[in-house]
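Apart from one protein chain that is not included, each protein chain of the complex appears where it belongs.
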Amino acid sequence: MSQEELFHLLQQVQQGTVSPEQAITQLKIAPFQNLGFARVDTHRSIRQGVPEVIYGAGKTTEQIAGILEAMAGSSNVLITRVSREKLDGLSSRFPVERHDEANLAIVYPKAISNPVGHIVVVSGGTSDMAVAEEAALTAQALGNRVSRIYDAGVAGLHRLLATLDTLTKARVIIAVAGMEGALPSVVGGLVSCPVIAVPTSVGYGASFGGVTALLAMLNSCASGISVVNIDNGFGAGYQASLINHIGEEK
Amino acid sequence: MSQEELFHLLQQVQQGTVSPEQAITQLKIAPFQNLGFARVDTHRSIRQGVPEVIYGAGKTTEQIAGILEAMAGSSNVLITRVSREKLDGLSSRFPVERHDEANLAIVYPKAISNPVGHIVVVSGGTSDMAVAEEAALTAQALGNRVSRIYDAGVAGLHRLLATLDTLTKARVIIAVAGMEGALPSVVGGLVSCPVIAVPTSVGYGASFGGVTALLAMLNSCASGISVVNIDNGFGAGYQASLINHIGEEK
Amino acid sequence: MSQEELFHLLQQVQQGTVSPEQAITQLKIAPFQNLGFARVDTHRSIRQGVPEVIYGAGKTTEQIAGILEAMAGSSNVLITRVSREKLDGLSSRFPVERHDEANLAIVYPKAISNPVGHIVVVSGGTSDMAVAEEAALTAQALGNRVSRIYDAGVAGLHRLLATLDTLTKARVIIAVAGMEGALPSVVGGLVSCPVIAVPTSVGYGASFGGVTALLAMLNSCASGISVVNIDNGFGAGYQASLINHIGEEK
Amino acid sequence: MSQEELFHLLQQVQQGTVSPEQAITQLKIAPFQNLGFARVDTHRSIRQGVPEVIYGAGKTTEQIAGILEAMAGSSNVLITRVSREKLDGLSSRFPVERHDEANLAIVYPKAISNPVGHIVVVSGGTSDMAVAEEAALTAQALGNRVSRIYDAGVAGLHRLLATLDTLTKARVIIAVAGMEGALPSVVGGLVSCPVIAVPTSVGYGASFGGVTALLAMLNSCASGISVVNIDNGFGAGYQASLINHIGEEK
Amino acid sequence: MSQEELFHLLQQVQQGTVSPEQAITQLKIAPFQNLGFARVDTHRSIRQGVPEVIYGAGKTTEQIAGILEAMAGSSNVLITRVSREKLDGLSSRFPVERHDEANLAIVYPKAISNPVGHIVVVSGGTSDMAVAEEAALTAQALGNRVSRIYDAGVAGLHRLLATLDTLTKARVIIAVAGMEGALPSVVGGLVSCPVIAVPTSVGYGASFGGVTALLAMLNSCASGISVVNIDNGFGAGYQASLINHIGEEK
Amino acid sequence: MSQEELFHLLQQVQQGTVSPEQAITQLKIAPFQNLGFARVDTHRSIRQGVPEVIYGAGKTTEQIAGILEAMAGSSNVLITRVSREKLDGLSSRFPVERHDEANLAIVYPKAISNPVGHIVVVSGGTSDMAVAEEAALTAQALGNRVSRIYDAGVAGLHRLLATLDTLTKARVIIAVAGMEGALPSVVGGLVSCPVIAVPTSVGYGASFGGVTALLAMLNSCASGISVVNIDNGFGAGYQASLINHIGEEK
Amino acid sequence: MSQEELFHLLQQVQQGTVSPEQAITQLKIAPFQNLGFARVDTHRSIRQGVPEVIYGAGKTTEQIAGILEAMAGSSNVLITRVSREKLDGLSSRFPVERHDEANLAIVYPKAISNPVGHIVVVSGGTSDMAVAEEAALTAQALGNRVSRIYDAGVAGLHRLLATLDTLTKARVIIAVAGMEGALPSVVGGLVSCPVIAVPTSVGYGASFGGVTALLAMLNSCASGISVVNIDNGFGAGYQASLINHIGEEK
Partner (left out) sequence: MSQEELFHLLQQVQQGTVSPEQAITQLKIAPFQNLGFARVDTHRSIRQGVPEVIYGAGKTTEQIAGILEAMAGSSNVLITRVSREKLDGLSSRFPVERHDEANLAIVYPKAISNPVGHIVVVSGGTSDMAVAEEAALTAQALGNRVSRIYDAGVAGLHRLLATLDTLTKARVIIAVAGMEGALPSVVGGLVSCPVIAVPTSVGYGASFGGVTALLAMLNSCASGISVVNIDNGFGAGYQASLINHIGEEK
């Protein structure tokens, strides 16, 4: 409830059109729909300017379908970490734009006419592509213009330096890497925009499922870098979108 | 070396005013000054739009002084993680604006006339203040308008909710917390701007010097959050500044 | 053996109705039945006022059946962490009330007429429901009145605050959460009853199977909180029952 | 702000004795006093029935004194984790009951006439005494009757069994142990009241500053046990008090 | 090669019955048979008084069979960590005494006429039985008299105390436990013989696959305890046998 | 681009045969072929004297095939960590020399006429063989002479000492071991050439998938040892080859 | 209380010379003296055949003195982990045999006439000597014959092999090592007696204060090895004494 709404409500109490009891009720009515197993935040799209996102990993197909039904009328609802089996079940019941390679889908898809700004997603190796795509597709679904630079790891610097033009034009960069996680440090030293680092669980042995990359990114000697959780392409795409849209504010 | 400079150099080679040998040398001349123990990047201020920052922790007073001398002419040079003893040694030789409570100093200080945008630094407890101040002072030195909300931990929600007005006006928020590190999650759920989370080493027992807060922040169920290293107030202030300045771009 | 029983036994020795040899034997007879692979504590129900609980995870269907046979005559015997396969095998041989969604069953079920007090189980997300139900069902089986508040994570504070009425009426609260584990801190700051925190293994990347939530809960800045093992809904329900029953004591 | 207060405020708005603007202000006025570095929660004593507690570790003597001044009129304010040096500085300015052996002090001390219930604090070794005393003194300051059983580790069972009378009379038990942290498991098997386990940092080598004891306690095979942070005697005493007071409710 | 054998060899060189070249060869001839993938130590039975043991986990059925063939003539060869599939393959080709419940088998079995001394294997719960049996069967195969006490965890002390007679008669005790791993501490305080502690991977959540039990055992406050690797029933049985045989020495 | 090539390019600019624009383009043309999902470094064979290596684990059969097609004309291309299923798919389309036991294949195989120097691969147990073979086959494919000593663990010193002749003739040794990882320390004390230690994930319990062996190797009290990642037989074979070829330099 | 004592007590009850009430009291009288901060186990020397041991680390000089006074009449009381400062305070009040190099002292010293058996303490480096001496002195104080072999690390095998005579004569060996902790594996492969491994905190970097050595020892590929806590020389000496005395039993 915004400041203005609160003021308006209190005015109605003052004017007698709303009783104190009704006001209490209203102050408490949460802007969500309680499905028992989930509380769908139908006001969120308005409040934060972005659609609801469904984290698919811990939910059954039925639970996801229930949430989607409650969101009928929304557009471009993201489902992340969703298996192919669940998507098969949902595709027959909802309009779904599938991106199986990133374990992601967009329900109630609607074309985005004017993507804004410029987000660059750069990744270290072929194996990081699923996470990189999760980031890129999230950012696109949120209305951003996105460029991709894949397989540009630090052990082959010339491959990365060849993309310097694209990198330097970005408003915000998402750097995705597994193994030793050095890519954001090198990229961060080349550009002057914010870099969001995404460690991936790609690697073996002492990579510890992405922990090594995570730690390396947190300890980057380059400035202007922050980090999201391991394999959290969505989180990076989401924050990058928030940042990129600041440039559109005025 | 920018695209334009490279083009200009090649033109001079074409015109014969610069020989191939000279061009090679020039292509290799790094825009830094080699002090033996450090290579001062005197072009960085121009390249990235921000002054050089000196990480004071691993350097002797003499080494810091050497770098400062090489940077004569710069303004608002930040020294972070610098002890009072070292500052005492530097204060007599350079113009220094000391912020001992944040182990930070600004050398060659110069008033910033028009701070831009709005960065809010919110912290959980009194003990987090040194890190929060490192973030806030860094952001101020880089030309940003900064608001501070301290001691607003999640176990006393009314204290945090009372500052909602300030929070919702921020272009970017820096959320600083130790112990269970829940502050960024709660703040992130209240606002629609990017939040940079800074875990602090405040706590005891199973806080493991900030690891618990770090992990909690990385696993935040709120969207729009990214994380920097434990106690890295500088890193958060620096990135927040980059983001905040995007809003000034147009 | 209680103080009174010991006194009575010694009196019998004094009176000659029990020989010293018999008394030694009796002092040693453990109140359990040795099945070879398990020692069933048939006196426990009397001693602690609660029925035996069978941890199903490490036992074969045959072993569980053997224990259940030895407990014939008991009522409301809980089996936790029991797979559907094992339950299928047991259902044909014993009266079983199944709760497959919580991997839990109640054998020899008997209606509880007067549940006492008020335990509230609050959970962060849909994915935490199995653990939350293990806690709630355990508490119910032990004779407590239980309310459930699910999907009320801290990143959507209004959803949690809308349940404040229920929360403040609890005698003890069980707060279940995965990911950053911040729910108990926020709940603990809103109420003045004891809060038992249950970290769940829900999350990915640096959630480390619930370790992050566990650490966050142990480091809560709210007072009045204690923590049980990851996913240990049973333990929380059991202790909550002990606490809730204190209120019935007088 | 309670339900009743909110209703009363809304009635005043309805009656015109309070304007909407004033109501908004009042809805926002946090019941705390902002000292700049700390927000003292002066209403907490009323809300939660317990006095404010000051965590001394991260605060300067001046900051603690500032908070204490803001709390003039309160009684039995606990300061935990406070060094002797700080206590020396505070003792001359405030009425202080010092418990240096537990790094704890009670400011504005006031005799507690009728301690209620029965909390037993049991500890494993002489070295755990500081933490055990923090728990016991906290519980006493909060109005509970407290018994102490110290140096009763599990490697000398007869020492523990000799105190069985006291243990079985407790309404809640605080079990404090370092090293292998087995005490709560053994105690938990002997009694039928809730047990709050406190791991201590006592030990060496692979005790990892209390982590081993913490993990052991979380994995206890006894039911009815929950755990607080390493060395968190205060937290255990506080929650034990909440539980113990439930028995006084009716 | 023993001192005496070396002396004898050198005497032969002196006497000219062995040439220096032959002596060098002999000094180098390892008492093992090189199978390419494994070097079978056929002298070990003589050297250490115990038969060869085959760790089955990392070997194919063919590799195990190859080793067994090379050991034809040996008796009571232990194969540990061997799957049922591999045992099925071996049973048709070699005389095998299978103990599937402990993932163990004895090849070329031969009755042991006079088991010596007294080793007691005590375990905490039903789920620890596989590891406990690995220890007990290993000790039996090595010629020791073995007693078993299973499901005697510390949370039900009366169950453990009821077996005190057996425990105090042991020459060495193997204490097997998962979860909080407190059993060896309690047993160690009751007896005056060496105790070998075996942590098991039984547990969930923060038991970390046996790490909690391992750490607890290493930090035992009881004296006379040492620890083997998680689930290493074989190692405990083997060392217990060495210790138990010391008592037969004279 | 080498010094000479750069000089030549600049000369062409000077002579007017290449325009500045063309030079810029050429300076940027990366010596790789962009497949979208991968950037194949076709110049690497020339630059580093070794063929391209494909890390098979994170790539689909189609992606590997795509890379191989781009490398047509190369010889002895290594694919590591490649499953049998993928190899089945590749074998029909490319000339492949399969080494399934080491999860490795050589595509476009070409006989190596004169292997140089002497690399010895020594391993602790039969279970380490896959990793040891990865190292040995990699070294062979890179043109080195390789000897193998397998199943020579430190608990049977005579087995290792019997191979001393071979060990002391090596130019560089690769020591592969799991469990306690002591082999490189013992080998390192016996020889005077560099030793590359490879920890394997062989073991159980507190071996933590090779972490114990890794840590032991990093802490070796022998000099002349360095370590690669867990199970990284390829990395060891590759570096050993670089070292071994130094001996051929002059 | 032994079986016989219990029988005797019950007989007295039967005969009327002891009342049931007195018997209860007696059954409960713990064989220890309660000092408030410690419960001295004065019967332990009789029960376990070894004197009391005082762990000095967590106790004040006054507390140690109090315990020592309660033990007047005992002989060869060990104090471990005791600082020189505390020893200075105790030396003037009690007869003390100091071993400062091992942070250990023997109070009420009494010559041991006939040390039994043979315990060998072998250590890896000069830096491990304090721990090795703690083990050796403990074993000597408990009446064992002890040999020392110091600075015999595995990276110089000839140094270790030169002591093979002494090693093979041991009834039990204590192997002390830091860094990679390989010594027990190598020693265990050379002998056929039990080996107790003691990891020390000697090392740097990834030795993690002895954790690497601890893990290596737990994962030893040699049989017959068990492990005590990091730096726990006392525990090793104590268990070795128990084992060594088994050989004297008959």
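Order of writing sets the chain letters: A, B, C, D, E, F and G. Residues in each chain are counted from 1.
FYI, contacts are C-beta pairs under 8 Å (C-beta built on N, C-alpha and C of every residue); 3 or more make two chains touch, one makes a residue touch a chain.
Note that the coordinates shown come from a computational prediction; the quantities given were computed from them, not determined experimentally.
Student: If I'm reading the header right, one chain is hidden. Which shown chains does it touch across the whole complex?
Tutor: For the complete complex, the undisplayed chain touches A, B, E, F, G.
Student: For the chain left off this view, which of E:14, E:92 or E:114 is in contact with it?
Tutor: Considering the complete complex, E:14 is the one touching the chain left out.
Student: By the contact definition given up top, give the residues of chain E that touch the hidden chain.
Tutor: Those residues of chain E that touch the unshown chain are 3, 6-7, 10-11, 13-14, 16, 19-21, 23-24, 27.
Student: Touching the absent chain: which residues on chain B qualify?
Tutor: On the chain B side, contact with the omitted chain comes from 28-32, 36-39, 41, 55, 57-59, 63, 81, 199, 201, 209-211, 214, 229-232.
Student: Could I get the residues of chain G that touch the absent chain, sorted low to high?
Tutor: Interface with the chain not displayed, on the chain G side: 125-127, 129, 150-152, 156, 158-159, 161-162, 202, 204-207.
We adopt the following convention: only the chains that are shown with their structure count from here on.
Student: Which integer distance in Å separates the CA centroid of chain C from that of chain G?
Tutor: 41
Student: Please report how many Å separate the Cα centroid of chain A from that of chain G, as a whole number.
Tutor: So the centre of chain A lies 59 Å away from the centre of chain G.
Student: Note the residues in chain C that touch 2 or more other chains, in rising order.
Tutor: Answer for chain C, listing residues that touch two or more other chains: 3, 125, 156, 205-207, 211, 214, 218-219, 223, 229-230.
Student: Which category does the touching pattern between chains fall into here: line, ring, star, complete, or other?
Tutor: Topology of the interface graph: other, matching no listed pattern.
Student: What are the touching chain pairs in this one?
Tutor: A-B, A-C, A-D, A-F, B-C, B-D, B-F, C-D, C-E, C-G, D-E, D-G, E-F, E-G, F-G
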